[in-house]
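Excluded from the complex is one protein chain; the other protein chains are retained at their positions.
Chain lettering (A, B and C) follows the sequence in which the chains are written, and residue indices restart at 1 in each chain.
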Amino acid sequence: MAVRVQREDFDPGAEIAALTAGNTAVGGLAVFVGLVREMAENRQLSAMTLEHYPGMTEKMLERIEAEAKERWPLEASLIIHRHGRLEPGERIVLVAAASPHRDAAFDACRFLIDWLKTQAPFWKLEEDSKGTGTWVEARESDEEAAGRWQ
Amino acid sequence: MAVRVQREDFDPGAEIAALTAGNTAVGGLAVFVGLVREMAENRQLSAMTLEHYPGMTEKMLERIEAEAKERWPLEASLIIHRHGRLEPGERIVLVAAASPHRDAAFDACRFLIDWLKTQAPFWKLEEDSKGTGTWVEARESDEEAAGRWQ
Amino acid sequence: MRLLYFAWLKQKTGVTEEEVELPGEVTKVSELLDWLAGRGEGYAEALANRKTIRVAVNQEYARADDPVKDGDEVALFPPVTGG
Partner (left out) sequence: MRLLYFAWLKQKTGVTEEEVELPGEVTKVSELLDWLAGRGEGYAEALANRKTIRVAVNQEYARADDPVKDGDEVALFPPVTGG
């Protein structure tokens, strides 16, 4: 169980290898990686800046992870979320869950990202080719996705 | 879109990096890795041997992948499945789906592994510490999981 | 009380962080927002639509009726959009 909020990039391969290394109770590992897209709702982006609330962010991510561990039999889990300015193609977030069983790994992984999206204090500022910044509005579909787990 | 059936191990990090490299349309990448567990239904395993039907296996995996591509807006997908003798902790299978949207990536990834488990001609022979081999029986829960996508 | 502003709330108020002394009649979140809105044009604009504002008291999500007091760390921000 680990949570990291960082400016720098991460290596998904190394992270997921470390997550299950030497643990022969793991039958399934589900991973989600979120990346910066070049197009957002038909606008071309040159970059995105992620602001966050240091302290509360880590606290919320740890709580989300603890909640996942309560709900599913997890052998390991990981949340990494970057902040600062990121360009299209860059990694933003990684969530992973490892369990003896595949359904638990999938459900927990999806829960982690769904809850993160509605609970963790991050805000995205999209920057278009002219350098104009627009704060991304929260999507109802994210609330609905998080609602799946109530 | 790619399918590989192979004896040798694979590198999940390198595979998923290659899957989205240079593709700034990808917003989410979902990955599942299946591993050999040491315990199966309370029996201690020393190894597992995966037999398959060369030719038909690739054909079925390609069909499953094509079906996923029909159903979800995928930018990339990958199925790698190993065969031969594998010990606890070794990787068996990787399925991955990349899409502009997270829900599509998750759904497609889960569909790939659910259908693979009921459609692709692989058979597991479990080997206990005395070297006794037991063919794994198909699980109803796998049929049900695949049924989700009907 | 320590106040923190994030995303467009920071831009509209022009403030990242400030220390304020609460008037005695401000005892809950909704009263705090009302009081802040009266502190100037930037604040009034930032707080115009309460539906788009989330509040955390001591790093916990809080509702309109939740209590606030001197010494608290209170953060104001829009609905989150990470991930």
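Keep in mind that, in the parts below, contacts are C-beta pairs under 8 Å (C-beta built on N, C-alpha and C of every residue); 3 or more make two chains touch, one makes a residue touch a chain.
A quick note: this is a predicted structure, and the numbers were derived from the prediction, not measured.
S.K.: Relative to the complete complex, which of the depicted chains are touched by the chain excluded from display?
M.R.: B
S.K.: Out of B:Leu50, B:Ala68 or B:Ala98, which is the one that touches the chain we can't see?
M.R.: Of these options, the touching residue for the absent chain is B:Leu50.
S.K.: Going by the contact rule already stated, which one of B:Arg37, B:His81 or B:Arg102 would touch the omitted chain in the full complex?
M.R.: B:His81
S.K.: Quickly run down the residues of subunit B that touch the omitted chain.
M.R.: On the side of subunit B, residues 34, 50-53, 55-56, 59, 81, 92-93, 113, 116-125, 135-139, 142 touch the unshown chain.
Here is the rule we use: only the chains that are shown with their structure count from here on.
S.K.: Compute the distance, rounded to whole Å, between the mean C-alpha positions of subunit A and subunit C.
M.R.: Whole-Å distance between the two chain centres: 26.
S.K.: Any chance you could list the residues of subunit C touching two or more other chains?
M.R.: 83
S.K.: Could you pull out the residues of subunit A that touch at least 2 other chains?
M.R.: In subunit A, the residues touching two or more other chains are 34, 113.
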